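One structure, as structure tokens, below. Some questions next.
Removed: one protein chain of the complex. Kept in place: all other protein chains.
So, subunit A:
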Amino acid sequence: MTDVAYISVPLWYLPLLVLIPAAAAAGVLPWLKRRARTRTVPENDPDWSIPPVAEGFGQGISVIHRWDVRCKIVTLLAYSFAVASLRHLSLAAAALGLSLVVLLISKVWFRKVMLRVVALTGFLGMLLVVMPLTVPVHPGDTLVVFGSMDWLVVNLRGVVLAATIAAKAMAIALLMEPLLSTAPLPVTLYGLSRLGVPDMAGQMVLLSYRYLHVFTHEARRMTAGMQARGFAKKTDMDTLRALANFLGMLFVRSFERTERVFDAMQARGYNGRFPSPCDLRIQWQDILKTGIWVAAGAALVFFDYLKG
């Protein structure tokens, strides 16, 4: 297997190969997006930035919910790196399957998972299109040539490589919901700070998460105002100038707001830290879950290594 193998395919396969995925993507993506957006009324979403009520915590609805947050973070992070290091498609696919199982166990919100998958498709789609065409030819590769068009050569190694990356990225992305939304955000961040991450880092995440929604609202109000005055986006200088003023105004207002927010925090006794949201205790179940999961990750890496 040192030579490059060629597979000749009649030219009419090409439109088939391009059109079918394109049509499928054009049909499925908007459907997924719509479904992800309309499945529930937005107000029904559990807001995981709200601190937990003391006695309600720790009695979550799934095995993952009941997992100690520190164990969960460490395990999932280590596992993600293990998955990212895989080199073979079969093992990446196995990791993807494992993530799907975890997703079913953890009973997270389907539509949020869908939004994550949709967000990934841009980058991965680009890889899937570009890599088969641009990967350099090595001995042992299989090339697919379409009829007499010898400038268009699809390298199957590129297809496999791109598919492996896509499977790994999906496998990790599917774990993000089980990682994050099975505990309120303050608890997750508290877990991080107990793991040694500076307290301030977690507080900054919490604050910017909160104000993200405030400023989104502000931006939406300003957009509505611009539309009411007849503004429509076009590709020209005036649009850029108007949008730049919009950004500038957003910054001016948010900087002013920042000062007021901070004054208000100090007035309520903020002294550089928030009260801790809960008590964390590690029990033997937590260690067991971590052990099982780490073993799964190690097995994936081991088999990947065995395959050369």
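Annotations
Keep this in mind: a contact is a pair of C-beta atoms (placed from the backbone, for glycine too) under 8 Å apart; a residue touches a chain by one contact, two chains touch by 3 or more; residues count from 1.
The definition used in the following text is that contacts and distances are computed from a predicted model.
This figure omits one chain of the complex; the name its UniProt record holds, of "Putative Zn-dependent peptidase", "Cobalt/nickel transport system permease protein CbiM", "Multicomponent Na+:H+ antiporter subunit A" or "ABC transporter substrate-binding protein", is "Cobalt/nickel transport system permease protein CbiM".
Only one of A:64, A:94, A:144 or A:165 touches the chain withheld from this view, namely A:165. Shown as candidates are A:90, A:208 or A:227; the residue that touches the absent chain is A:208. Contact between subunit A and the unshown chain involves residues 77, 80-81, 83-86, 92, 115-117, 119-120, 123-124, 126-127, 130-131, 133-136, 158, 161, 164-169, 171-173, 176, 180, 198, 200, 203-205, 207-212, 214-216, 218-219, 233-235, 237, 239-241, 243-252, 254-255, 257-259, 261-262, 265, 270, 272.
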